[in-house]
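Shown here: the complex without one of its protein chains, the others still in place.
All chains are identified by letter, namely A, B, C and D, in their written order; residue positions are counted from 1 within each chain.
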Amino acid sequence: MSRLRTSIHASLLLLPAVVLLAAFTHVPAVRTFIGALYTTPRGKRPAVFVGLDNYRQLLDDPVFWQAMANNVWYAALTIPLSVVLALVMALAVDARLPGRAALRMAYFTPTVLPMIAVANIWLFFYTPGYGLLDQVLGLFGLPETNWLGSRDSALYAVIAVAVWKEAGFFMIFYLAALQTIPHDLREAAAIEGASRFTFFRRVTLPLLMPTTLFVLVNAVIGAFRLVDHIVVMTRGGPDNATALLLYYIYEIGFRFWDSAYAATLTTVLLAILAVLAAVQFLFLERRIHYR
Amino acid sequence: QTTVNMYYPVAVGGPITKIIDKMVADFSAAHPDIKVNPIYSGSYQDTITKVITALKGGNAPEFAVILSTDMFTLIDEDAIVPFEELVSDADKAWLDSFYEGFMLNSRTGGKTWGIPFQRSTIVQYWNKDAFREVGLDPEVPPTTWDEMVAFAERLTKRDASGNVVRWGIQIPSSGFPYWLFQALTTQNDVILANEAGTKVTYDDPRVVEALRFWVDLSRKHKVHPEGIVEWGTTPKDFFEGKVAMMWTTTGNLTNVRTNAPFPFGVAKLPSKVRGGSPTGGGNFYIFKNASPEQRNAALAFIKWATAPEQAAAWSIATGYVAVTPAAWETDAMKKYVAEFPAAAVARDQLDVAVAELSTHDNQRVTKALNDGLQAALTGAKDPAAAMKDAQAEADRVLRPFQ
Amino acid sequence: MSIADRPPGAIETIGAWLLGLLWILPLAYAVWTAFHPSAYATRFDLLAPLTLENFVAAWQAAPFGRYLFNTTVIVTMVLAGQFLVCTLAAYAFARYRFPGQSLLFALVLMQLMVMPDILIVENYRTMFALGLVDTLGAVALPYMASAFGIFLLRQTFMTVPKELEEAAIVEGCSSLGVLWRVYVPLARPVFVAYGLVSVSYHWNNFLWPLIVTNSVETRPLTVGLAVFSSTDQGIDWSIISAATLMTAAPLLVAFLIFQRAFVQSFMRAGIR
Amino acid sequence: MAEIVVDNLTKVWNSAPAVDGISFTCASGEFTVLLGPSGCGKSTTLRLIAGLEQPTAGTVAIGGRDVTRRSPAERGIAMVFQSYALFPHLSVAENILFGLKVRGVPRAERDERLKRAAQTLGLTHLLDRKPAALSGGQRQRVALGRAIVADAAVCLMDEPLSNLDAQLRQEMRAEIRSLQRRLGMTMIYVTHDQVEAMTMSDRVVLMRDGRIEQQGTPAELYDRPASGFAARFLGTPPMNLLPWAVGAGLVPGALANGTGGSIGVRPERLRLGPPGPGLTATVAAIEYLGADTLLTLDAAGVKLIARTDGHERHRVGETVGVSCAAGDLHFFDAASGRRVEANGNGCNRPEQGGEA
Partner (left out) sequence: MAEIVVDNLTKVWNSAPAVDGISFTCASGEFTVLLGPSGCGKSTTLRLIAGLEQPTAGTVAIGGRDVTRRSPAERGIAMVFQSYALFPHLSVAENILFGLKVRGVPRAERDERLKRAAQTLGLTHLLDRKPAALSGGQRQRVALGRAIVADAAVCLMDEPLSNLDAQLRQEMRAEIRSLQRRLGMTMIYVTHDQVEAMTMSDRVVLMRDGRIEQQGTPAELYDRPASGFAARFLGTPPMNLLPWAVGAGLVPGALANGTGGSIGVRPERLRLGPPGPGLTATVAAIEYLGADTLLTLDAAGVKLIARTDGHERHRVGETVGVSCAAGDLHFFDAASGRRVEANGNGCNRPEQGGEA
């Protein structure tokens, strides 16, 4: 097939996606970025061009830096934990375990349950004293702990919820991908005396790489995106100890209605994510065996 | 026929949407020329988000129920019209028929921007069984800070290994800690913001003192849980006997009444220099983009909904404070209060109520305070330092409005 | 039974189940509280009385029947749109080489990062301009082209053995024919996975539908659910749980039905 | 030490048995070929021995130990899969060394073995390639390499040479055989190639529909096929199976009259001459194979094939006399198809069935 024809075919295939993406993502995003160069228009006061002033404001904003630090820490824990757990879960429910269907269901529940409701349930788990966690720890004579109300534990408590939510979600994709690994490879490895672990490390894992790339990119983005539980559980508190970038953006944009500053933050967040995603992509894509 | 859309939040339990629908239906029966379209719009926060999104999209509702504290935000967005522009001279009196405490949050610059609708104050609830257990008179709540500390010390119970099984007092500090803190500052006789909403006094020594008192409840007196106390679980803590006394909105009255497994009392908040509580809750606002007919239609509904009979019915159904003295004079309300005297506590407190903290760029300014409060409560900062930082941040935010 | 699917050892089984119990805890808790009076929401007593009152109360708080219908329509539209749009785009990315491909793919991935929630003001404006505010279509439209789906399906399509495509081409399949007859069926587990995840997401999506709909005729379930979640007067776990179970039940059932689709292992199994 | 005893082995796939109660023994160091038509259960048998499938019934013992419930890894085997089962993400070298790495063979020895195997298999210049960039035969050689380097006590090979050209195949045959001898491996080898079966094996197990039709040395199977099926399965072109009347004509006078059974004679045993007292046939078709020429003969409607010298020239339509030595005839029972032994030295057909 000629190059021209290939290109035409490809464009036709991409057309619907491109139009929709442009209409609901790119155009609004660009408008948002442009907004970052202006002041926030309010009522009768129109927007005024201020160049990079908003970015300067950002550099001086302690909450931004706190959110940034929180988020890095949050990402550093949630990403590896959720991806590894997802893989472990997928392997478990791919095998012929007794009650496999129920177990799949169990792992998948976080995806099914609405976050607004489930965050409230987690709130109960973390409630000091009679919360589930304290009830269980109480059996061992441990004193009550204010999990969400203390600066030391709040971020970890929130991370646990994120891992819970994400691992089951990614598990699904690993599970589906496991099906694409031919059986005879497992057999060949078994003959060669490979333990399950060796087979996993030397064969399964490399062959799952396309999915891992997908999951990793999503996990990184998710670590900067998943804030529903923050909204319900801590609202960024105590004293911004659980403020994450997106939550902060949300607060600025939809509570403070400072759209210009929110756009500025969004631009920064996007730049961070784009760099992270690109690094992963460029680094991994070349090492992936696709077929 | 004129059609008007009304956004309204649901902030308390129960079939609120049904009650509103019924209210609208009743209104329609009386005003066939007006069609009110009630649009449930989530929580307070969801509602303001939806309203401003629609506003920025050029499609704001004609009127809405929104937090009284969002008044400045709406003014700054040039979204709402003051009622003085709408009401006839005859109706001016109507604007003065509400409790003054509620109007503090509805007026600025001499104009009335909101009409009180679902309003509240903070009250204290106490567990009579717990009082009895430690030898306190179950019918007598603390009336001063010192009393409160003394009571709380007796009420705080520890098990053999020293772990606390019941705290004496709990003042929630998540979500909108500033609101509860405002009760403490009011009692210490200091007002946090000026009426114009352009200045705050976070670093006033009396404010710091109030904060230190709050912090000391847990750090020094050890009668209050440490760290941040969740607003949403506080009533449950109370039901569970984990706390003997709690401060929360009067909007919780119905909830406590149905769920507390022990006899309980409701009282005004204790006083220090003076008594008092901020008001809370939502007002009606009319939006600029409504046509003159729609504005009148909306006004007609608001008037109808705040008329004594309606206000009384609404108060009984939800636990909010009926917004006019006249409403308390209706037969229904009198009967209700007779049956359930606690329902009148919040109203009685209105005499000493102050405006809920509300300024221009309100959310940012209150966040500065919230952060400072939480920093102090979690021990990250000394109260004085926390309030100094909060003041600095608030000043920075408010500078453009001064 | 081939070696490939022999049951794993006891330790792994127990480990997997412990993890499963941990993961299902919130759901288990929801079931417990939903069926007991609220006094037992925090106390686990085997003799606690059972009740359906929480469900009754939840059901009465909003027109859930209508909401359920709306949600179903929205979710179906989103899913159909996503499958169509994403499949086509992913195919182009996986199997064609054309100028500007990497750039375009990067632009697609951008949507993964631009949280739709951040753009609601702009998107509301667009919907208003299109006259679509307060329609079911407006809820679905912005999600139909999903970078997530395109990325996922691209990754999957890239692992389809080339021989199978070649065989289909030799048999006279057009490009779309190859897509439809080879790629799509082979990627079925992934489509099922994506479908479940997408349905779950949109079933539970809240903010955008709240903003863009105004009437009972267009509102999804979550808006009804929101009546109970963190009201300003404190959390009533019993009712939240009942409402959660009510709304999530269809998803749980769907998952149980479709999870079997994950064990249909066939990629590569046939070529030699 | 690595004797393989298969006892009453059965494997049922959704009610249809693929392997149906087979028993055989492969002595330690012996080379056994599994033979049989497509789908008769050869691969399944191999996979059962390897432990890749659990038998529905029966046992497998290796080296005197019942391994029926043991994992493949515990059985000490190497295997060449019919589907190759190469790891697509690993290079040729990594594929070949996979098992050695797993077993922790030291690096130096690994490299040594790899080098030797790659040389033998002609893969030296391909070691860095991924399987996708190999030709069919090259892939098969990699699969073979993986089994060769293992030096296992038991080696199972499923049509390991089917995609190689004749020349390479011959070399590989010799190589495998000598390796097997040198290491004293016990080998079970599935093949469709008659030459492989005949030249490499110590024993042949001929399967049919999941059962064993006959087992023995290659010569036994070829010279004394136990049934019409066995007779026709070994030998290309296959043995002619003729109705009694026609077959008897090949050795005039030597056979008593009889009915019912059939008479077999191998194509290479038929002698053509001028029409005579025996069977007369016309040449119906001629196939030139280089070394040989195959003649399809028509004897009054009965087709038979004769193999003749590659240079012998006949014409289609020519009439020829066909004969053979009495000792070249095989007799099979009409009903069961089993072999019936000619008694004595003469060729009188016994009316009473022989073995069966």
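A few notes on this one:
What we mean here is this: a contact is a pair of C-beta atoms (placed from the backbone, for glycine too) under 8 Å apart; a residue touches a chain by one contact, two chains touch by 3 or more.
Owing to the predicted nature of the structure, the values given are computational and were not obtained by experimental measurement.
Screening D:Thr10, D:Ser28 or D:Gln194 against the full complex identifies D:Gln194 as the residue touching the chain left out.
Only one of D:Tyr222, D:Trp244 or D:Phe332 touches the chain withheld from this view, namely D:Tyr222. Note that of C:Ala167, C:Val216 or C:Ala261, the residue touching the chain absent from this view is C:Ala167.
Among D:His89, D:Arg169 or D:His330, only D:Arg169 touches the chain that is left out of the view.
Although one chain is hidden here, its contacts on subunit C can still be listed: residues 161, 163-164, 166-174, 177, 181-182, 185-186, 188, 266-272.
Contact between subunit D and the absent chain runs through residues 13, 35-39, 42-44, 82-83, 122, 133-138, 141, 158-159, 162-170, 192-195, 198-199, 218-219, 222-223, 232-238, 266-268, 287-292, 307, 309-310.
Please note the rule applied: only the chains that are shown with their structure count from here on.
When the partners of subunit A are compared with those of subunit B, the chains appearing in both lists are C. Taking A-C and A-D together, the chain pair joined by more C-beta contacts is A-C. Taking the CA centroid of subunit B as reference, the farthest chain centroid is that of D.
One simple way to say how far apart two chains are is to compare their mean CA positions; for subunit B and subunit D this gives 91 Å. Per-chain CA centroids place subunit B at a distance of 38 Å from subunit C. Among all residues of subunit A, those that touch two or more other chains are 120, 123-124, 127, 130, 182, 187, 190, 291.
For subunit C, residues touching at least two other chains, in rising order: 2-3, 41-42, 121, 162, 226, 228, 230, 235, 237.
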